[in-house]
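With one protein chain held back, the other chains of the complex are shown just where they sit.
As written, the chains take the letters A, B, C, D, E, F and G, and residue 1 is the first residue of each chain.
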Amino acid sequence: MNYDIDRFFRQDKLPHIWCPGCGHGTIMANLARAIDKANLDPDKIVVVSGIGCSGRASGYMNFDTLHATHGRAIPFATGIKLANPELNVIVITGDGDGAAIGGNHLIHGGRRNIDLTVILMNNHIYGMTSGQFSPMTPTGANATTTPYGNIDQNFNLADLTKASGASFIARGTAFNTRQLIEIFNDGLLHKGFSFIEAISQCPVNYGRRNNIDTAVKMLEWQKESSVNIKKWNKLSDEEKKGKFPTGIIYKEDKREYTEMYQEIIDSVQKEA
Amino acid sequence: MNYDIDRFFRQDKLPHIWCPGCGHGTIMANLARAIDKANLDPDKIVVVSGIGCSGRASGYMNFDTLHATHGRAIPFATGIKLANPELNVIVITGDGDGAAIGGNHLIHGGRRNIDLTVILMNNHIYGMTSGQFSPMTPTGANATTTPYGNIDQNFNLADLTKASGASFIARGTAFNTRQLIEIFNDGLLHKGFSFIEAISQCPVNYGRRNNIDTAVKMLEWQKESSVNIKKWNKLSDEEKKGKFPTGIIYKEDKREYTEMYQEIIDSVQKEA
Amino acid sequence: MTNKAKLLQGDEAVVEGAIAAGARFFAGYPITPASEIAEGLAEKLPIHGGKFIQMEDELASMACIIGASLSGLKSITATSGPGFSLKQENLGLGMMIEAPCVVVNVQRVGPSTGLPTSPSQGDVMQAKWGTHGDHPVIALAPSSVEETFELTVKAFNFAERFRTPVILLLDEIVGHMREKVVLPKQDDIEIWDRKKPEVSSEDFNPYEETEDHIPPMPAYGEGYRYHTTGLFHDKTGFPRGTNEDAKKLMDRLMAKIEENMDIISLYEKDIRDDDEVVVLAYGSTMRSAINAVNRARNEGIKAGWIKLKTLWPFPEELIKNLSKDVNSIIVPELNRGQLIKEVKEHVFGNADVRGINKYDGTLIKPDEILDLIREVK
Amino acid sequence: MTNKAKLLQGDEAVVEGAIAAGARFFAGYPITPASEIAEGLAEKLPIHGGKFIQMEDELASMACIIGASLSGLKSITATSGPGFSLKQENLGLGMMIEAPCVVVNVQRVGPSTGLPTSPSQGDVMQAKWGTHGDHPVIALAPSSVEETFELTVKAFNFAERFRTPVILLLDEIVGHMREKVVLPKQDDIEIWDRKKPEVSSEDFNPYEETEDHIPPMPAYGEGYRYHTTGLFHDKTGFPRGTNEDAKKLMDRLMAKIEENMDIISLYEKDIRDDDEVVVLAYGSTMRSAINAVNRARNEGIKAGWIKLKTLWPFPEELIKNLSKDVNSIIVPELNRGQLIKEVKEHVFGNADVRGINKYDGTLIKPDEILDLIREVK
Amino acid sequence: MDRYEIRLSGAGGQGMILAGIIIAEAVLYEEGLNVTQTQSYGPESRGGASRAEVVLSKEVIDFPKVIKPDILVALTQKAYDKYSKDVKEDGIVIVDDSIDTKDSKNKTYKLPIFEKAINEVEMKLTANILVLGVIDDLIPQIRTSSIKKAIKNRVPENTVAVNMKAFSVGKKMAEGGNIGE
Amino acid sequence: MDRYEIRLSGAGGQGMILAGIIIAEAVLYEEGLNVTQTQSYGPESRGGASRAEVVLSKEVIDFPKVIKPDILVALTQKAYDKYSKDVKEDGIVIVDDSIDTKDSKNKTYKLPIFEKAINEVEMKLTANILVLGVIDDLIPQIRTSSIKKAIKNRVPENTVAVNMKAFSVGKKMAEGGNIGE
Amino acid sequence: MPNKGKVKITHPNRCKGCNICVMYCPTDVLKVVDGQITITDIDDCVGCNNCELSCPDFVLEVVEEDDK
Partner (left out) sequence: MPNKGKVKITHPNRCKGCNICVMYCPTDVLKVVDGQITITDIDDCVGCNNCELSCPDFVLEVVEEDDK
């Protein structure tokens, strides 16, 4: 398939500011391909991001875009969507933005099952602020605020969002771009809260400090660590160690928030 | 067993301010019994609560007690515990305090697996502010802010805290007090983040609005709806409908945060 | 023909005023003494096709109404002190990106949990300075149920007209007090809607410098596809990171308010040419002030009053001029002396400025003001 | 014998000062330009047996250091504008329950995300008014790396001595600037620790009214088993909900600061008897001010300067008196005019007060101040 | 000044606030009469003492709270002790007969309010409406029919009958006690 | 006044800030000499232009930033265009030879900085330290030995050798270009 | 683990008359009269502790006979 993505970018803002080899660029490009594939009306797309390197994405994408406050993209998006349910609202967040400061909004968005597509670019670090650890920095890894090695555990974001009530949960990698496009496409078309963790790489602020100092090496790590969900379920616990599943991890038909609210309006207005 | 709980209460503050039949009193009394049973040193117990009817508990219990801000009891408790790990730190929160505004701290406390015992008094409503819905108000129920019936979904807090990384997860009811004492006891003795959802009843602000207008009726509902976890796992999905499991739902030996931090200190200081 | 009289609480008047002004979105989190506003709008909004959502906290509530505003709806949230503190970061974003919306704070006694059910005017300075950095603020404070309706409508009008969040500062007394009021008929209410762009999307700059400093604002989904950020930005909406852009934007944000003082600065006064003492008040405190002034006049004292309905921007010129005409200005407040600081700053030594301050949850009684009038006269 | 000279950033001097003052707990969340403080303390604290924790956000960070303080450790957090806005609610609790702790705000240009890497003094008023309700505030502002060390130690000392959160306001210039400094030896540094109760737990009242207004404070776990709440409370720590208790507590919270102005209010000045113009400044802006005053004097202008190290409580008397002695006060600030409002309020018309304001991320150059000195002289 | 002040006090849950609201709502049916109604809760939002205040005036009402009540109703000893001293010199005090009113300086009526609510209306919770019957004639600015309309508007539909009964029991009691003479 | 000002400018990642820090750190070894070192990033924390400034003085340094540099180093055209006009009349400008310096009003040295870093030091990233060698003799207040000590302290241990080489290549280049005469 | 003792109303002033203990008592020992808990016939009490554990206001205690 040939993708026409130039139209989805603000050409005068390119090249983007992300570092050489930063996975965020690959992920954003493939989000654009998925939008192309899903054939959405670009005038009805809104991209909301928080603050972080990941948050820069909103500035590059040629839709209605909001670069909000750190961690709060989902509640902004919730207002945008509920106020006008015909909009396709995409949230782009980071592992710090979405899972640290923004964790509560993530789970409450999932609980409401409001029709947002949330893409969390997980590069396992606070990239923008130069490399402090995030809730997704592996235990034992190095970051500027873990001079003696990270003792924090990580979230399993797929488990967390599933437990929260989200109805579409997937994980992809900057490495496996074809899978990423499929996942994005499905997430965009899913009616309900779609959560997609996109594993990214930050060679500058994670790689360098952790002896995987090039983007290429980091992509190789993604390749080695990821297992398609179909295979994953057949692995032993031993085999799963150090690996993670990718693909659509969970999907459910479930009543969506703005639709339910519209039903209230319709019934109240009918009565009146 | 005979419990000696008077010593754990500030007698001059009793009778407490909770309404007749409020489940919070039963839960607090049985927490005291569990403390008695676990034989903890009362001088080394700290109770931290947020704001809400549930939050009142800290004022009645005769330990070092902190009635903090709405939703933030866990981070206050985190500071208390990390600063002095020999303290037994108990958090008492509500379904609004702990699962709405405080949701992020709940999952991050679980992720860190810091040794706190978090008791969430779930009465399915904002009691203190007179009956607005909480994330735990059943879909379809009535609350002051759901004049047309509640369309929000609920969290399954056991699933959510498990996904967050907590190492002890249990659920009890104000109805089954003997089980509650056991659960509290085990949670208090567990090293790591212990999350206990204690189903409570608010006859005044939930019951009255939902045609279960006495505490007794509400306790009967608890009895009918709860299934011991041992039986629960044998039920069909159909049989599970409208019911919830009680007992110790999950327990895991897992490294605890303040212990890991102490190891850092020890190793850094040895080097120096 | 007029409307029928109603018995309304201040909180209920906010609900009525919001609906009348065209509000179609509420997001909030319950808190005493503001919960009645949420409860009222939960019921009323869907009747008018609007949306109500209860969010997980106040930060999310503030974010949510800004989002709804960007989607084109007039939006509102309501809270009290603790929640107002939590809204500050996102409120600052709203000011920076110029999102029209209304933020109600029904004040109770702080700091912290304080006295949750008692009246206060303790958040007046926070309304001006609560979020980091310099920023433009409009804040209105009604003194009666009727005025609450009036100023709620005005708050939406100012928000839409000047493209900025507007703060409505009730105190618990006004919020919970019931009064008999006759609301104006919908047709008699002046309503402002935000300016929409008249150019095509190609020629559109979301933060265009216009003569009135207020850039037209399309709704999301109308095809303009523009960018909005809390970073300092130029007219295109994008940050260039230059110092000039920062100054230019900040100056414009301030200018759109400062240059419209005559519209925004609402006040009433009853000062006679020879009055020597003036009581300046706002909110529920105003009512004691008027009572005291009337009684003072009965005693032959040359006293007058001035009621500020708009607290921010502060009417600097008005006070400067007033200070030249009178000997004393008395400022009763339910706090330790907040707005009085502005008064003192602007009288510049021309008049004696005296405060009467209660911050224990009780009201200032007319007698207390009268006593001071007698003393300074 | 003195210590060796070091090359330190302001942020690093906070780290050194905190360790020297006895800080043993940090909780925070990264943000430019304050992250270096977290990074430094992450490394240094465990060496001294202290604890570092990175929290999920700023609200939690503020809560966490208050908790640690209650457990008996001297604790600190560091942030910048957006995070400072988020800390406000819990900061108010800290003031209400009198939890000693230090909150650093390395100011960048706001509002909102603003200009994240550029210097500002835009949060000066927020430091005073950011949380809801009236509340006691101590805020210090260093103008050099050396002073940052000094005031960090002082911040902890004031926090412990007066049992209250203390705010340390750096600006990005001071925070990121490197200077050659010689730190004092540990033995030469004056250290204060919180007063501990001398009575048994039976006789203990956690909020006892003492002569100095500062109640002794045991650590959790020491057997006193006391209650603490953000509601207004009496000496037992429990809320009775009476208006008298509210006033009494608020008055005490304020008194412990107001009555210790001589200790808390730190400033330096170089004003000769016949100086007619005084430049009043603080933080990095001070450095341009001194440069300008020195050059003005070389030109024979009668100018002096005053450097405020303590911004809050504001030295009202000092300014009142100063205003009687000079013709003009110039207040340069990296904001749209914040502390100048206090100056104006307290000169009461006695002197001409002029601001120089930059809020675009650039510094005020010595020449700009000199020009104004020449103009007003 | 034609300002007329009513304070209704008791414990939380006794319905004093609703009673205050009903008086205020009744004013809607009286042309040219203004009203403000306020309440105060205990220290927190539930529990403790409760107090409702109503101010009536033909003029615009400035200070919205009661300064010196013309009528004080107190249903608990605590409420009586706290508020009885504020009553206007020629004001009237009405209390449940369980209350000790020694040293009262005002015209004070001790009435078996709860007893009648329990025994005649057979619903203790209607004491608040019963009180409205008692004081109805003391408020000449408001017609009885207006109060009755307001009761119907404000009490739950299924309790209108019992509340109207409470109201008339109260009115009768007032006659018996010769209140208002 | 003995105030002496140095501005090092280039693109993010060229190590100009580290070079500034090294000069400042070298001052630790010079009795009685004070220093302030500042930097400015681009609009955001990464990317864009970067600038380090060092002010030296025997007196207390008030204004901590460069007002009119005695030395300007510019490694990119952008940096040169932006900063060259601020240089003191008798100040010195040093640029990479790829830069167009027409209309320069100052003594300007175009040196093959990157070329030498690539070819002689075999590590382009050492250009910043090479620059320190170039300007070493222009800063009489600081001894060469002090600069060398500071380099050793501040660069990663495993790069000390290559950086010392870069420093001497820089020094040699300065001699070749007769800088400082 | 049923106790050998009998119920005692140790803190009558705290009782709010909620009827919870009444619901739990297997032998109808307890009754709320005028909003206050009362014991109908203490001999019926089997000392099961249900009431003690369930009372939200910790009004009741089951005590050894000789403690009474």
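The rule is short, and it goes like this: a contact is a pair of C-beta atoms (placed from the backbone, for glycine too) under 8 Å apart; a residue touches a chain by one contact, two chains touch by 3 or more.
If you're wondering where the values come from, they're calculated on a predicted model, not measured in any experiment.
For the chain that is not shown, the touched chains among those present are A, taking the whole complex. The residue touching the chain not shown here, chosen from A:Cys22, A:Val48, A:Ala83 or A:Ile183, is A:Cys22. Seen from chain A, the chain kept out of the figure touches residues 1-2, 5, 9, 14-16, 18-26, 29-30, 33, 174-175, 177-178, 181, 214-216, 219-220.
The rule is short, and it goes like this: only the chains that are shown with their structure count from here on.
Between chain C and chain D, the least number of touch steps comes to 1. Look at the CA centroids: the one farthest from the centroid of chain G belongs to F. Set side by side, the interfaces B-C and C-E show unequal numbers of C-beta pairs in contact, with more at C-E.
Here the CA centre of chain A is 57 Å from the CA centre of chain G.
Annotation for chain C: residues touching 2 or more other chains are 32, 46, 56-57, 59, 82, 89, 93, 97, 112-113, 115-116, 118, 229-231, 241. Shared interface positions of chain E, i.e. residues touching 2 or more other chains, are given as 42-45, 48.
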